[in-house]
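Structure, as structure tokens:
All protein chains but one are shown at their positions in the complex.
And now, chain A:
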């Protein structure tokens, strides 16, 4: 704002200065022109006077007649310089009563000159002396009529004449009106009169003595307009700045100013003995050079431009600053958000420098390690560590510091209170653009409870599997021993009964196995150990085994496996389980005269398996629940009561964990077809703690 003020003031001042300068320039050119003009007028008068002196010189030497007179003017360059400007007259002094004789004499002397044919002195006055114009040099038509004119009859002229006798020099008359002599003429003018003496030495005499030698006068007349006007020869570029009026006293003798008078200048001009007043007015169409004329405008314009540019710069600076501020704000807000987020997570988060010195720790870290943030800053994570074998820390450090790679693992730590706890850690090295290590970020999660829970689950599963299975094993063994005849030969009926006991027991064993598998799967503890597997072999084995175990209900099992199947990186135990379940089901529910088709082929990125049977099918109303745990369709239950309802659930879980999909098509009493896919890229290894039970 201040700067704007400054610029505005500066612009104003410059404009003012420029305007004044321009005005000054204008004034200067006015002054120059005035000087030109007045000088020119002066030089005209000077010229007139000079000529008069020359004439005096010539005339004093000898008498002058019209021819000599004429020749004189031809020899001068007057007409070149001031064409038509001046009229020169040679005036005699004649007594009134000698006028007639004088006229005769002149007529006679100039009889060869037609102009003198009717030469006479006029007007006739009562003056004792007359001063007739004997010789006249003029180009002015009106003036040319004045041959013989008695200049004494003009008060203005005679006044000048008288005065010139007194001064012995040139004297300018007052304004003369030609009208007085030549009524048709509007011209006004001035006469400069000069006395002529008979001897050149007259000037050295006293006035009275001089006057005794007075013989004639010469005079020059100039038109007022001519005296003060027509200055185009002076002003070279014809771009006059001024117009002017000239006053002789109060009489306007020359008018130049048109319209309004502006920028008036007055000058007193003294020509010989007369004063004139010249009034100059700036011509409205006078122009300095375009540039000069418009300089003030330019200045203002420049000032405006500067202000605009200044504003522009200011705005862009402010905008940029604002943007920067906004960015900084956003960044700060984001940073605050992140800080709050990190502070608030329940996990332990620390940041260390490249040497492992802690520079930041969040509340989670406080809570988990038991040390306050203050206590942790400046120290190293070993503050709560040291519970693991040396090799562990070495490996960790090597990974993050030397290899600059993230490290994940589980370790035991010790809280400030001394309590030991289990933690899952992730340490990420942070590198700058050059790849130098600048920070580590360490995240720990207290998994003591999780681990404890896991342990409990493991123990429970172990216990459960053991406790449940042991009695079943006992029944199985004794049952089998009985059947084998180890306790003696059995009756048919006894055999029958024991057989039933055994079957029931087997079912129970299978149920327990399935339950165990499911609980293992659900606890996420099933291990997946993929290895390159020959699918053909696997499937064929499954079919063979099914045939054996289900031989009482053998259907015809057709197997169609694509040739040259690639080795699939899968966990054979798990996948075998899937095929086993599907094929067993197919056989079981198809009966003796049923047909089972097993097809395995590649389809796009997947291994596509189809198990088709001609069995009892799945009723539409129950199809939605077929993969549910413990679900058995009503018709299947009727057919045989032995199923656990867990097989398909398990199969689905395995297939989906492997990255595949399983679905089916079924029509009651016609048959069921199960489809499932396995990605050809194989299964991902998963560290688990359990395998499937058979």
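Note that a residue touches a chain if its C-beta (ideal position, glycine included) is under 8 Å from a C-beta of that chain, and two chains touch if they have at least 3 such contacts; residues count from 1.
As a convention for this text, contacts and distances are computed from a predicted model.
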{"item": "Undepicted complex member, UniProt protein name, chosen from \"Heme chaperone HemW\", \"tRNA N6-adenosine threonylcarbamoyltransferase\", \"ABC-type quaternary amine transporter\" or \"Response regulatory domain-containing protein\"", "value": "\"Response regulatory domain-containing protein\""}
{"item": "Residue, one of A:179, A:466, A:625 or A:638, that touches the chain absent here", "value": "A:466"}
{"item": "Absent-chain contact - pick from A:486, A:537, A:640 or A:656", "value": "A:486"}
{"item": "Residues of chain A in contact with the chain not shown", "value": "461-463, 465-466, 468-474, 476-478, 480-481, 484, 486-487, 509, 512-513, 516, 527, 688-691, 693-694"}
